[in-house]
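All protein chains but one are shown at their positions in the complex.
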Amino acid sequence: MAEPGLLDEFLTRVARVGRGRGPARDPLELCSELLGDKGEVSGLVAALDILEGIEALDREDFLRFCQGLAAWFGVDKVAVEAAIATYHKTGDARVLHEAAEPRSQELIRRINRAPGTTARLVALRARLIDLTRTHPDLKGVDRDFLHLFSSWFNRGFLELRHVDWSSPASALEKIISYEAVHEISGWDDLRQRVADPDRRLSAFFHPAMPGEPLIFVEVALMAEIPGAIGDIIAVKRDPVDPEAAKVAVFYSILNCQKGLRGISFGNFLIKQVVSELQRELPGLSTFVTRSPVPDLRRRADAKGIEAPGIAGLENAWGSWPIPSMI
Amino acid sequence: MAEPGLLDEFLTRVARVGRGRGPARDPLELCSELLGDKGEVSGLVAALDILEGIEALDREDFLRFCQGLAAWFGVDKVAVEAAIATYHKTGDARVLHEAAEPRSQELIRRINRAPGTTARLVALRARLIDLTRTHPDLKGVDRDFLHLFSSWFNRGFLELRHVDWSSPASALEKIISYEAVHEISGWDDLRQRVADPDRRLSAFFHPAMPGEPLIFVEVALMAEIPGAIGDIIAVKRDPVDPEAAKVAVFYSILNCQKGLRGISFGNFLIKQVVSELQRELPGLSTFVTRSPVPDLRRRADAKGIEAPGIAGLENAWGSWPIPSMI
Amino acid sequence: MAEPGLLDEFLTRVARVGRGRGPARDPLELCSELLGDKGEVSGLVAALDILEGIEALDREDFLRFCQGLAAWFGVDKVAVEAAIATYHKTGDARVLHEAAEPRSQELIRRINRAPGTTARLVALRARLIDLTRTHPDLKGVDRDFLHLFSSWFNRGFLELRHVDWSSPASALEKIISYEAVHEISGWDDLRQRVADPDRRLSAFFHPAMPGEPLIFVEVALMAEIPGAIGDIIAVKRDPVDPEAAKVAVFYSILNCQKGLRGISFGNFLIKQVVSELQRELPGLSTFVTRSPVPDLRRRADAKGIEAPGIAGLENAWGSWPIPSMI
Partner (left out) sequence: MAEPGLLDEFLTRVARVGRGRGPARDPLELCSELLGDKGEVSGLVAALDILEGIEALDREDFLRFCQGLAAWFGVDKVAVEAAIATYHKTGDARVLHEAAEPRSQELIRRINRAPGTTARLVALRARLIDLTRTHPDLKGVDRDFLHLFSSWFNRGFLELRHVDWSSPASALEKIISYEAVHEISGWDDLRQRVADPDRRLSAFFHPAMPGEPLIFVEVALMAEIPGAIGDIIAVKRDPVDPEAAKVAVFYSILNCQKGLRGISFGNFLIKQVVSELQRELPGLSTFVTRSPVPDLRRRADAKGIEAPGIAGLENAWGSWPIPSMI
């Protein structure tokens, strides 16, 4: 039913040829053209050119590019004033909402139209986040990315996948490289975390970034609440029969995409995994984590229940129940 | 790698049980709770309840619901005034952009978090569009849907698939039911449009609506430009060897989702198909359609080229070249 | 992980080119070369040439070819006598078994080495079976095919697949064309047999013939034993909730491959389907067949198709329980 990728290849090739014809052009200038252009398809080539141009910039030039975005791709001030007037007259804020949208947002949407660019835009924001530490004036542009990504990475578009020993090595290699909480020392270590019947590793993926986990959580099925993390991540141990397990320990959770910072996936992931484990293994009676999340704790406190948590925040200590979810 | 659907089932079940416990509640009231709720996962159940509640409304009650959305899920006027002041002080419109976003948009985003709801939201907008004819005051709410759908159905998230005789019968059945331009009279008719080597049917799909084509285009590979549409859609004819074909006739194009009205897929689809055909069959020298699209014609005129077109607009007559795409 | 089909294409091409170089050669002569040949891969091309040569023969020439197989591809009589002597001396029959194997069997094995030939060999045997009616002297060659096919189509190599409305149209079209017991009148008729929740159609497939069902069975889930077949195959009816069904009626079963005559699939298929239904729907308490095997046989005979028996009830009439399977 499919013969994918032809356009992608074609466009990439065209883009390359195009660049071969003359000196590289300023990405900002190309961005301006892309926004002005009404030709939808020629925009795809422009989008690829822009991305490739930006990716080739060194830190200093990238900074200049972002500052250019902030300076020149804001709103049309005359239009905003007109929209404010309309709003005051009609009370309908939609015209104002649209007029007040920085043009940088539409630019990002147009770049995303070209095939395979979503992951590259996410990577680009990761670089931008680094810059905002020293250049807080770029936080506005960063919010543009965040606003769009929040919509694109809506929970309804995410796919839960269980990563195991039959998963592609390339995906597992990414897990190894991302794992930061309880470091995975290599393939043997990873193997016991995904191949043993009493270990689970589940992740959210987005269809536009098929090989890239967004977030993953690691679970150990155990007979009782463990005394120490070493009980869980020991390479040599006797696996527990999942049917006989009483406790599910969520011992690590990790956001993989720095460029998606600010979008919350963790709660959705943990609770979906809890829900699936409850169905699959009715013998499980306790769901714990080693370390409560501050935010989760605050919210739980507000409801008068014991602090839940997710692993990964090493300041906390102790096993905490995950509250029933629905 | 996957054990999907468990949460979905679970939630649906929970939702059903929940409803069983008491009288059905007003969807608007539930919407309000969903927006106020900070518990992300309990929101999934609420979202499913809301959708089911809305879908069960008859025309009159649905009208009342939409009017309620328009009336009560707008902006926080105090916050907008404060944002206008901030904008005037700082010149950064982002605070204003966010304050001026109607709460109905966030509501739609939250409903979409629950699994499998995107298609249902699209169907809901189709009903809303019908209402706007007699109730233009609902056009604002409709714009909220359009604004979000434009972002969610960004070209970069669409998948091109070639529909042929090895496609699922359920997908082909949908094509039969959607075809409106040159009506497909049944399976035999469809067969010659997708199974013969000189016929192609290509469609865009969205990952969140995997069985639902968004738009499809039908192409006939021919030795020469046909004199009449009957030459193309005759059930009995000798297929042309694709390698020997000179002309690709785009004889039908159809948007399948009324709920996505206002989002343009046609140009992207046609030109991607043109691009793939050019690569696959270098012998093709002419790409034509029976009928120019007004918009395309206008744009082509502006560039001083002959009017291109896409089929489906029966007022036009004549075969028009599709301009080279890049 | 795969880039299949390249060799296939290459070989097919080479075979074509080869044939273009000179006059077509006698398939029997090529068979003889193939058996003598030590070069394994050049044998693949020869195998494809042989098959194509045989397929192009008209009835009379095909008869002559089969008679040639019978006459010239038997055993080495000197070797058989020597093996008989060895057997009498040692008591080990294996040397005798091997010496008494007609060379036609090794020939068929070598033809099967080329990609995609299994289905073509099965089709070839279907033609041979037709000849054996008037030429019983060919029954020996037919037994060679049967002997090998019995081994190749061992139950352990078959795959059960459930055909439903999401199956490829090309597969469903084959079901329509094969159905001979209770004729399927077209797509609407088929739809109610595979798309409704209270109807099942299950088939065995072989990995070397991926698009070709070997045998399929149709099952209706019902509230009670039906009085007449019309109750089952009516296009307009209210589907029964599968969870509430009490009776599973196996109302049609059909062997699809004439060339596999003599190999029994029916019992394995029926009982595997019974077993799966028992697990999936514990409410089912009765498994019956209208198994009018005589009637079935009469209708099938009229079409020249082999009628399989159902569950050892070959001489029964009426609705009969399918005996418990294990």
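Brief remarks follow.
Letters A, B and C mark the chains in the order given here, with residues in each chain numbered from 1 onward.
Criterion: contacts are C-beta pairs under 8 Å (C-beta built on N, C-alpha and C of every residue); 3 or more make two chains touch, one makes a residue touch a chain.
Here the structure is a predicted model, which is why all the values come from computation and not from measurement.
Every shown chain touched by the omitted chain in the complete complex is listed here: A, C.
The chain omitted from view is touched by exactly one of C:35, C:57 or C:80, namely C:80.
Touching the chain that is not shown, out of C:34, C:54 or C:163: C:163 (per the contact rule at the top).
Where chain A meets the missing chain, the touching residues are 165-170, 172-173, 186-187, 191, 195. If you put the missing chain back, the residues of chain C touching it would be 1-4, 6-7, 9-11, 14, 40-42, 44-45, 74-75, 77, 80, 84, 87, 91-94, 96-98, 100-102, 109, 112-118, 140, 143-144, 147-148, 150-152, 154-157, 159-164, 166-167, 207-208, 264, 267-268, 271-272, 275-276, 279-280, 325-326.
By our rule, only the chains that are shown with their structure count from here on.
If you sketch which chains touch which, the chains link end to end in a single open path, with no loop closing it.
The central chain here, found by comparing per-chain C-alpha centres with the mean of all protein C-alpha atoms, is B.
Distance between chain B and chain C, defined via averaged C-alpha coordinates, is recorded as 44 Å. Centroids of chain A and chain B (each the mean of its C-alpha atoms) stand 25 Å apart. The multi-chain contact residues of chain A, meaning those touching 2 or more other chains, do not exist; every residue touches at most one other chain.
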